[in-house]
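Before any comments, here is the structure.
Missing here: one protein chain of the complex. Every other protein chain is in place.
Coming up: chain A.
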Amino acid sequence: MSQGLNMVVCIKQVPDSAQIRVHPVTNTIMRQGVPTIINPYDLHALEAAMALRDRLGGTVTVLTMGPPMAATALRKALGHGADRGILLSDRFFAGADTLATSYALTSAIQKIGESRPVDIVFTGKQTIDGDTAQVGPGIARRMGLNQLTYVSAIPTIDQEAGEITVHRRAEGGVQVLKTKLPCLITMLEATNVLRRGSLPDMLRAERAEVETWNAEAAGVEDIGKCGMKGSPTKVSKVFAPSPRAEKAKMVEGDTAEAKARVAIDALAETDPQLLSVIARQPALAS
């Protein structure tokens, strides 16, 4: 493995959710005129991959699936210093849910791996438009890769042994996990700061021909597993929840205990079952 690591970073072009508005009458998302950005979590994946490349050598290929305009996202990534950009674009890919997306991406990653096996596949923690965090694990499962989600740091990689150690955010702490390459890593937010590309990077990005692969070029075997056809997810309704109009009530009472009693009674009124779960705390030893 003297050539360094062969890494693929999956990114997605998403509407800038900070600028999305919901139509007040139809309750649909007003996408028109909303600028698109690279899913912010994916940028941490990109930086993590480039940092590994700086340390250990290798290449960073950025992969995205989307309409032709998604090439902009790839060009941006190249401007930040990625080596190669591949756009999966085909009408068969349109309307894909996470299952179909991970299928198409897996096909493309395997295709990339034909010339040289892929060591690490990176994705962001999740996207800001779908928020499912399913595509990364989906790819790992399909490719049989070791799956490292919510990664905050990659302290060591032993290329000889083919082993990687990562820090993974877990509830209440950090897990230090060690596994075998190849693997899939989903990067957490705020784990690194994306570098600003050099001027030569920017010139290269502007000049680059973004490789565009259709289903055939990506080596997709079963077109029925792509796009709308391959997506069991059905969106039945999109709506903006109406804001809750609940008023706060002040609890009256002379002592703390009396106040607690009033509060518990009030809660019990709204839901009698609550009483069974409210147990009195033992008094603190004085």
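Here is the rule we use: a contact is a pair of C-beta atoms (placed from the backbone, for glycine too) under 8 Å apart; a residue touches a chain by one contact, two chains touch by 3 or more; residues count from 1.
Keep this in mind: contacts and distances are computed from a predicted model.
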item: Hidden subunit of the complex - UniProt protein name among "Protein FixC", "ABC transporter ATP-binding protein", "Alpha-IPM isomerase" or "NADH-quinone oxidoreductase"; value: "Protein FixC"
item: From A:A18, A:A161, A:L199 or A:V235, residue that would touch the chain that is not displayed; value: A:L199
item: Contact partner of the left-out chain, one of A:R207, A:K234 or A:K247; value: A:R207
item: Residues of chain A (touch criterion as defined above) contacting the omitted chain; value: 79, 196-203, 206-207
